[in-house]
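Here the complex is missing a single protein chain, while all its other protein chains stay put.
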Amino acid sequence: MRGPPVPEALTYQDVALQHDAATAPAVGPVSLHLCVGERVLLMGPSGAGKSTLLHAATGLFPVSIGGARHGEIVLNGRPVDSRRPADWADTCGYLFQDAAQTLAGFTVRDEIAFGPENRGVDPAEIHDFVALSMRRVGIPETWADRRITALSGGERQLVALAALLAQGAPVTLADEPAASLAPMAARRMAELLLAPGCTAMVVEHKPGPILDHVDRCIALGAGGRVMVEVPPRDVVERHGEALAEAGIALPLATRLHTAWPDLIDPRLPLSRALRRVVPAHADRLRAAILPDPIEAGPELVTLDRAACAPPFGPVVLRDVSLTVRAGEVLAILGPNGAGKSTLAGCLAGLVPLKAGTRKGAPGAVAFQNPEAHFSRESVRAEIEGLGHGPEVTGRILADWSLDRVADQHPFTLSQGQKRRLALALIAEAGRWPLLILDEPTAGLDGGTEAALARRIRELAREGRGIAVSTHDMDFALAVADRAVLLDRGGVEFCGSCPDLMRDRARLTRAGLLPPEAAPVLDWLDAAC
Amino acid sequence: MPDQSVWTLRETLIVAVLGAVFGVLYLGWVQVWLVLQAIFGPVTMDVVMGFWLVVSMIAAAIIRKPGVALISEVMAAAVQVLLGSPAGLLLLLTGLVQGAGAEAVFAATRWRRYSVTVLMAAGMGAAVFSFAYTWIRFDYGSLEPGLLIAMFVLRLASGALLGGLLAHIIVKALYRTGVLSGLAIDRDARAAGA
Partner (left out) sequence: MLTTLHPLPKLALCLALILASLVVFRLSFQILLFVAATLVLLIDARIPLRRLLLLMVPFALFGFGFFTTSVLFRAESGFAMQMAQEQGGGPDVAPGLVLFFRVLACGMASAVFALTTDPGRFVRALMQHLRLPAPMGFALLQAMHMVPDLRAELLQLRMARAMRLGRPLRRVPVPTEAISLAIPLLAYAIRRATRAALSFEARGLQRDGVRTTLPQPPMTRSDAIVLATGLAALLLTVWISGRLPV
């Protein structure tokens, strides 16, 4: 029996969306809906049109972002065009894919107060609104007067969340809200955004961590059409293969099971399923989660008791001593604001040290904000700027799946496409012995992420030294030989990456969580 | 057809940030001027003056609405004041006068034409206004007529080249970066192309 029909908060009816400069629709035609009190996970490969779809919900697309829409969108029972986009702020709150887009660049207090002010909340209550949302998100009070642009990527994301909560709109549209958050912070974000009873549509590339928090999953295919629409418990079980095909990252247990159906029992949690596996399979499992060893070469860069500060900021890391060798991949881990990006700049020699010494040739950094790398009028021109000749340029475009958007302007790319372009510009330059990739997986879909992991190992094998700062423990485990854990203004740990990944206590103390592959590591340890 | 006179939120913000960036650049230009002045003497001011007028033409050519040329120059002045510019409050008045000069030329085309000729004319308009203003402020009446004419001609040329022509070049380059998509300049370019 079905209960009384639940009203729909947001309905897309045969919606197709085309950007002004584009020759074909970015997405659609799709029909989908979000009911009141329902939490929907929207997945899809990079460039499928997820963000564009969200922008259309209040009419930001095509009113403020130039384009054309076919089909109808109904928000809260009214056609979206019946009000201006800004009027809808009382109904629908956005967490854009880039936190710096949700925010405007003021101070933390001004940002959080902005939504309530616009709604005309009684002035006497605004301070409470601000304080309450800061507390809920866990932002220290001392940040109130800090400027957004002096915060780290993840810290901005938290402020964006607080601003969204303060705005108090009943419907939430969140575009990869956890992409730049450390695991524990990501978990709190999911609990706040997706508490039972909330009405929310969330875009994520990795369904794993939030499947427990959603009521329904929708997957868009590469063509921008709805491919799968199911309850969360079915999504990986029944449609795993189709999703993986489309580039959506599946949980490790599912991937292992798909690879060896006879070995890993899908009905059991990974740790229990592993108990039935005989030690003879150790090599296969090891190869599935750990990188092939590479013989490390000479030292490329050495930091000795370095004190690091972000440009124009205070010293945030002291007494950092580490080396990166040729042929080695180093993971830089730590909670948000630990100083990973700061260390990246110092390691590359771009930002001078405040104390201590750096020895070694300069390196290149793929910045956390991919847009920092763009300076030409098209994707192709950016790649041509590397100076490789037409054939290699074509190959690079294809390798990084940028051939379809080669003539687009870099700033009009989707977030994942931007990330790939920025990474390609650094990784394919060929000139740098030392590469530092700052959060390279943020915004990447599962398929590209796996390809990136392979590419990083290839580069290391060619003799480059690579440092990767990341919040994704499984990715770190898959690419890195060694890891450095930053926390509380210094180095907490520096050593073998698998060792760190098995040290649950140390990880949780730093706001991180063990990877999905931790049970496999434990099993390997017991088996050998 | 979007309303011709009301600025959208995006346009308002663009005028403000252009004012801010040029406020900073103008302060830098002051240093250039001082160095040149130390070498070439007093008329240098007329030669370099054009650059202090350029934001009006850039903002107007991008947004193409009434008031843009005026307000952007005033914004640039306000930012310089807030940055602690030595010229202080007077800059606001200067900005108002110079912006009005450019605005007058655009008004004469009824805010319809933004070709390089019109931009150069607007730069000259701003130069004329600013010349009148400095005349009053620095008592030019007491100077030699020959010198005055030279100063006036130099300033006109500077307004046309460093103001109008430079604005045209900058706007062209900016257009190529793609950040102007959806603005009036982009709409007009497409309409002309289609």
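Lettered A and B in written order, each chain numbered from 1.
One rule holds in what follows: a residue touches a chain if its C-beta (ideal position, glycine included) is under 8 Å from a C-beta of that chain, and two chains touch if they have at least 3 such contacts.
From a predicted model like this one, the values you see are computed outputs, not experimental measurements.
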Determine which one of A:Ile426, A:Val468, A:Leu485 or A:Leu507 touches the chain that has been left out.
A:Ile426
Given the contact definition stated above, which residue among B:Gly23, B:Gly50 or B:Gly95 touches the chain not shown here?
B:Gly23
From the list A:Ser64, A:Thr258 or A:Thr302, pick the residue that touches the absent chain.
A:Ser64
In the whole complex, not just what's shown, which of A:Thr107, A:Thr258 or A:Thr302 touches the removed chain?
A:Thr107
Contacts of chain A with the missing chain: which residues?
58, 60, 64-65, 85-90, 93-94, 96, 100-107, 109-110, 113-124, 126-127, 130, 145, 147, 149, 163, 167, 311-312, 345, 349-350, 362, 364-365, 367, 372-373, 375, 385, 411, 425-426, 429, 431-432
Spell out, residue by residue, where the missing chain touches chain B.
8-10, 12-21, 23-25, 27, 30-31, 33-35, 37-38, 41-42, 62, 75, 78-79, 81-90, 137-139, 142-143, 170, 173-174, 177, 179-180
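Convention: only the chains that are shown with their structure count from here on.
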Mind pulling up the chain A residues that touch chain B in the complex?
20-21, 64-66, 377, 409-412
Which residues of chain B touch chain A in their complex?
10, 176-179, 181-182
